[in-house]
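Only one protein chain is missing; all other protein chains are in place.
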Amino acid sequence: MQKENRFKTFINRATGATASFFKKAFVAPSVTKKSPVGAFFGSHYTQFILLGMVFVVLQLMGNKEMLPVSLMRGFGGLMINTIVALGFFILLGFAGLASLGTAGFVGLGTYMTGYLLNQTSLPTLVVLLICILTAIVLGIVVGFISLRIEGMYLAIITLCLSEILVSLFVNLESITNGVNGLRVSPLPFLFDLEFAGFQFFELTRENMFMFIVVVFVVLLILTHNLTHSPTGRAMLAMKNSESAAQTMGVSVLRYRLLGFVLATVFAMIAGFLYEIYWRTTYPTSWGISYSLNILAVVVIGGTKNIWGLILGAFMIFGLNDIVLKFIPFFVENSGIIVLLNGALMILVVMFYPGGISQLIIELKYKILARKIKKGAKHNG
Amino acid sequence: MTFQILLQTLLNSLMYMSILSLSSFAIILIFRTSTTTNFAQGTISVFGAYIVAYLFTINHVNVFVGLIIGTVVSFLLGFLIDTQIFRRSRHLTPVGKQMITMGLVLFLSGLIPVIFGTNPLMIPYLIPVTQSVNFTLFGASYTLNGHALLATILAVVILTAAFLALKYTKWGLGVRATASSEKVAGMMGVNTRMITAISWSLAGFIGGLAAILYAGTVGSVEQNLMTGVQVNGFLANILGGFGTFYGPIVGSVLITFFGNTIGYFNSVWKDVIVYGLILVVLLVRPFGIFGKKIIKKV
Partner (left out) sequence: MAKKSVNVLNKFVGKHETTALPEEVILSLDHLTMRFGGLVAVNDLSFNVKRGEIFGLIGPNGAGKTTVFNCITQFYKPTSGEVRYRGHDGVTFRLNDVKVHDIIKHGIMRTFQNVELVWELSVLDNLLVVGTRYFKSGLFAHFLHLPKLRKEEAKMRQKAEYILNYLGLSMYKDVSPYGLPYGIMKKIELARTLMSDPELIILDEPAAGLNDAETEELAKLIHRIRDDFHTTIFLVEHDMGLVMGICSTVCAISFGKLLGIGTPAEIQKNALVKEAYLGGD
């Protein structure tokens, strides 16, 4: 018991020290204090940055061949998929809008990136910017459609849009190379000012991984901030009760558009990262099953907590690529992984509808309750 | 486009129209009785098709016997899913139910290679292709193969029976009541649990039949057999509207027929055009062609 206490105090102090360091530097505390336990775990920024640092360390180990290369690929893929899920997290969890079109937009991101990098001499970051701008426009278009078409109809219409995009990928062969996939070559540079005569930070898989970590952590922080801001609250109000939201001055048009814009932007950023990291994209990757997997991540992970989402992404995408791939039994009987994944999903929804987020929140409260009890014991 | 080509296109469409109508009906049946969008419709159907193919290829069982066994299995599968999974769950939101069907897709997709192996299994036409119906009309000759004719007949018979049952039987009344409002129907003495169980079982049966018929035209059964049909099934549902039982059937007919007609002129962009048209229709009629809007009282 004593050892446990000392360990906990140590973690407390270490987290606290790290947290206050970052707080003083540039980090702000959570704006809405949902519970004092939030302080116990340190600032959320710290958590996300720590996660990023873990990935960086893993990649460095991978570079030195202390870890298998395929493991690192798993983490890279996981981060990219989590970014897509983050966008969907905002759309479904906060704006309350269903969309099955995510896959098409990620695919569009990959193809636009591939095409622009291969056919033009635009700097890489400009390509990213173009993807983001396109995403904003498309998000606005879908947002307007969502004002006219609702619920299940909207979900399937977005599926329609996704399928239209896939059809374009397959058939516009001169641009997309059709079913053979679009490959990026040569490797792009991150900072690419050819006209000024210098390029550096060639985006090999190893370097690209680092860039992905940076984008990943930044987006985690931005999403966390947004969902704990007046915008996040307005979205939840719109999701729970459109009438109440309108009475309170929340414009349904504005926040629906915002929801779709953000989801599409995240999707296309992920597409950009995907195309450069994996160097090739195929039309078949962007069908309905990818969209359904993203939906699964958000439902399993829960919509209350970003860590829940990260764990959810791990369960759907990461478990296979990071853990099970290395266990021979599962490699031989790959059907069993899928079967277990499915069974797990069903069980979570049946008995734990709030997803992993709910689990995390309940855990936090249990720890808080214990702390209070202990505190009462000491004082009382 | 000449009348002959139009009519022949219609005849060629009958096969797909039949199985799409059956699949769409299964989807709307489940949707209206338990507010669930069944993403597993395709996979459950494929399971039935696998049974038939397996029995045919490995045990050399006659296809028609296999058909009966396959559809019964699909029926039972639907029944089990509703009673063992949905009934035992804590309070479920519609999204939650969707997720369960998604989990089912994964579960069954993983189960299929374990039971049936990973290679596609052969399945033949129910009626050999050589036996087709040929006739002439106004001097032009048309053909319809036996398998497609059988499929059409089966679809018409089953769907007609279903609609008659919906209109004239006690079960049908219960279904319509539950579709209108599950809570109220329950309070009025409708055994909603039985209704959903029967609906799921029927949907399984109908889906299985559709998959077996479709597999016959493809020649073999593999996991993704019904994916395209399922997507089109959902499209037929939104086109026709979720508000009625006949909407999706009409949607299925329209999608198949217009799809094939457009495909005749431009087969590359056929899908894009059809999806685009569906989008346009939805913008004009946001609840489907036959849909009804429900105004929420504030």
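Should a chain be cited, it is by its letter among A and B, assigned in written order, with residues numbered from 1 in that chain.
One rule holds for everything that comes next: a residue touches a chain if its C-beta (ideal position, glycine included) is under 8 Å from a C-beta of that chain, and two chains touch if they have at least 3 such contacts.
This is a predicted model, so every value here is computed, not measured.
> Where the complex has a chain not shown, which of A:236, A:319 or A:338 is the residue touching it?
A:236
> With the full complex in mind, choose from A:171, A:225, A:284 or A:334 the residue touching the hidden chain.
Within the whole complex, the residue contacting the unshown chain is A:225.
> In the complete complex, the non-displayed chain touches which residues of subunit A?
28, 31-32, 34-35, 222, 225-226, 228-234, 236-237, 239-241, 243-252, 258
Here, only the chains that are shown with their structure count from here on.
> Calculate how many whole Å lie between the centre of subunit A and the centre of subunit B, each centre taken as the average of the chain's C-alpha atoms.
Going by mean C-alpha positions, subunit A sits 34 Å from subunit B.
> Okay, in this complex, where on subunit B does subunit A touch?
Subunit B residues touching subunit A: 37, 39, 85, 88-93, 95-96, 98-100, 102-114, 118, 227, 231, 234-235, 237-238, 242, 268-269, 271-272, 275-276, 278-279, 282-283, 286-288, 298.
> Under the touch definition given earlier, write down the residues of subunit A that touch subunit B in their complex.
92, 98, 145, 148-150, 152-153, 155-157, 159-161, 163-164, 167-168, 171, 243, 288, 292, 295-296, 299-300, 333-346, 349-351, 353
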